[in-house]
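Every protein chain of the complex appears in place save one, which is left out.
As written, the chains take the letters A and B, and residue 1 is the first residue of each chain.
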Amino acid sequence: MAVQAFSAQPVKPTREEHDMTAAISVPDGATVEELRAAWWEADHGADARPFWTEVGRRFVANKAGVAALVFLLLLTSSAVFAPWIVRADPLVGVATDRLLPPFSPGHLLGTDEQGREMLARLVYGGRLSLATGFVPTAFATFIGTCIGVWAGYKRGISGTILMRTMDMLYAFPAILLAIAIGASLGAGALNSMIAVTIVFIPPIARIAESATRQVAIQEYLEASRLSGAGTLRILRTQVLPNVANQILVYASGLVGVAMLIAAGLSFLGLGSQPPTPEWGYMLNSLRDTIYSAPLLTVLPGLMIFLTSVAFNTASDALREAMDMRLA
Amino acid sequence: MNARRPVLLDLRDLSKSFTARVGLRSAKVSAVDGVSLALRQGGTLGVVGESGCGKSTLARLVVGLIAPDAGEVVFDGTRMPAGQKRPRRVVRDMQMVFQDPHSALNPRATIGEAVGFPLRVQGTPRREVSERVDEVLTQVGLHGNYRSYYPHQLSGGQRQRVNIARALALRPKLVVLDESVSALDKSIQAQILDLLRTLQDTYDLTYLFISHDLNVVEYMSDEVAVMYLGHVVETCSAHDLYRRPLHPYTKVLLASIPKIDPRQRSTERNLASGEIPSPIDPPSGCRFRTRCPFATDHCSAVRPEPVEVEPGHWVACHLYPSPGTVVEPPRRLDATY
Partner (left out) sequence: MVSLIIRRAAMTLPILFGVTIIVFLLMMVLPGDPAQSFLAEDATAAERDRIRAELGLDRPLPIQYATWLADTVRADFGFSPFRRRSVSSLLAQAWWNTAVLAAASAVVGLAGGVLLGTAAALRRGRLLDKVISFVALTGLSVPSFFIAVVLLIVFSANLGWLPSAGTGMDQGFGTFLKHLVMPMIAGSLGTLAITARVTRASVIDTYGADFVQTLRAKGMSQSQLLGHVAKNAISPVLTTSGLQIGNLLGGAVLIETIFRWPGIGTLVYNAITSRDLLVVQGATLVIALTFVLMNLIVDVAQATIDPRLRQAVH
């Protein structure tokens, strides 16, 4: 009876354990020809979708994620096609129309301290602001992946030196490091993107290194070495495809952060230079008008905030969609 | 039956130790120590022992995934260069089937890519790769259209057949099978073993068959080597291993197999006491002496050399002192069998 009590829970084979070959019945002492025939008979193949189809299906099921993605797509396309969306020039203002409140006739969102139309500046400003989110993340992902994969696969002296250097960069608060790099490079949109790129390389290299270490102990890696493949070929065909997802998920969460840091840099005067519109810089230049036109000051900050929320939500959704034990 | 065929693989005094970190200190772990074995063309040599005895290290030494500290691997009459890339011909002639069907296939590569990978690395034209992949998949009983599947869409048994197909793709002479059926259910094990045997007969393959499972080793092998903590303690034909085990450790291994018939069950308990010792600082002399009921001072002082006690039956144990003199195994143990 005691035994009964312990086995009360029905044992149900999981998908992993369910073995198709187990279903066939072959008499003992059957020839291999008979065995093969039985295997062919029983083999209908599993009905599974490709990985990215499945991820897409699960992402679409997440309403918040889809909404965030749609918002980001709209924002990106409005920034790209800005000249077709707003007619006003974002760089030239009318001196007599300074600091008009939102919903003024002819200026849907009002005008800034130089009489330039806010709507135009916000739409055009999205170009640089979104770029400061994507570009540094993309470059840092590329460089960090190279460093991390190399260090994780090769280990040795080169790997140790690379990773210890990353640790040292990691000892700085992210924003501070970006400010310090930005300050020594000098102001400018390009320099601020370089600064953010450098700041993001260490965390991505760490993720890539630990993911690579996990792959490096798998038997399929030994199998590929056994085939006589060289290091670069192994990294390209065996390691990269298996670490890419982890890095991708992590990097997607950094786009919003990159934009925040870059906005902070422009806020300090280290980012884009006047008169080029950029949300962080706009927030700073409108700071003195909080007493006279508070609503105008809030607008660029609101754009940064909404975009950042959208990036974080979309990244969360992607993480959930990709989190499945397929392999 | 293969007695007159040429030796394909000759291991001479192979040793390998690893450096492990214990706290802040590093220690030497002796994984394989002075192993000499020979394997004839078309035959199967089984290597058996508990986990941690150095079987897998031996397999990787043979195929060249790791370089030996001492000793040499002679394959097909050629000495393998230690620590360097092996010649292409040898890479093609020596392949391995790994233990874990889940970890041995790249989850992001299709079956076709996985099986074709060794061929492409070796520079086979694309057209031929495709034909060969179809061919080997058929040989292991898989439809050619499985080439577009990913490993997670396959069952464990199917995956292990894909691993075998990948090993066969280059038409090797020697296949090292490292615990290749251990992760499978018993019923599928039998199917895979039958497949391996048929493939061996058809393509004149030579197997180095490594397993902890005595039954499986006996079924597959012509000759068997028993390993304990990096040493080979006994080598004999598969037939003799079951019927005339000589080394005390082999007897322990055999006694640990569960018997269905209660009358055959061992009445002796504690043949060997204690756990397998740590390979860090292994016992001096005979490494089994810490668990051996017959251990003497001599055992801790001198490492026993292999002795041919009967024709083709080698034992490394001080209980069997000199060649030619057949010593009856100790009576207390013999009662078990």
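Just so we're on the same page, contacts are C-beta pairs under 8 Å (C-beta built on N, C-alpha and C of every residue); 3 or more make two chains touch, one makes a residue touch a chain.
Keep in mind that what you see is a predicted model, and the values were worked out from it rather than measured.
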Chains on display which the left-out chain touches in the complete complex: A
Which of A:F51, A:F139 or A:F305 contacts the chain that the document leaves out: A:F305
Which of A:V215, A:L260 or A:M322 contacts the chain that the document leaves out: A:L260
Contact footprint on chain A, counting only the chain that is left out: 164-165, 167-169, 171-177, 179-181, 183-186, 256, 260, 263-264, 267-270, 283, 287, 290-291, 294, 297-298, 301-302, 304-305, 308-309, 311-313
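One rule holds for everything that comes next: only the chains that are shown with their structure count from here on.
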Chain A residues within the chain B interface of the complex: 16-22, 26, 30-32, 35-36, 39-40, 43, 45-46, 48, 50-51, 218-220, 222-229, 233, 237-238, 241-242, 326-327
Residues on chain B engaged by chain A in the complex (per definition of touch): 60, 63-65, 85-86, 88, 91, 95-96, 98-100, 102-109, 114, 117-118, 121-122, 141-143, 145-146, 149-158, 163, 166, 170, 185, 187-188, 191, 194-195, 197-198
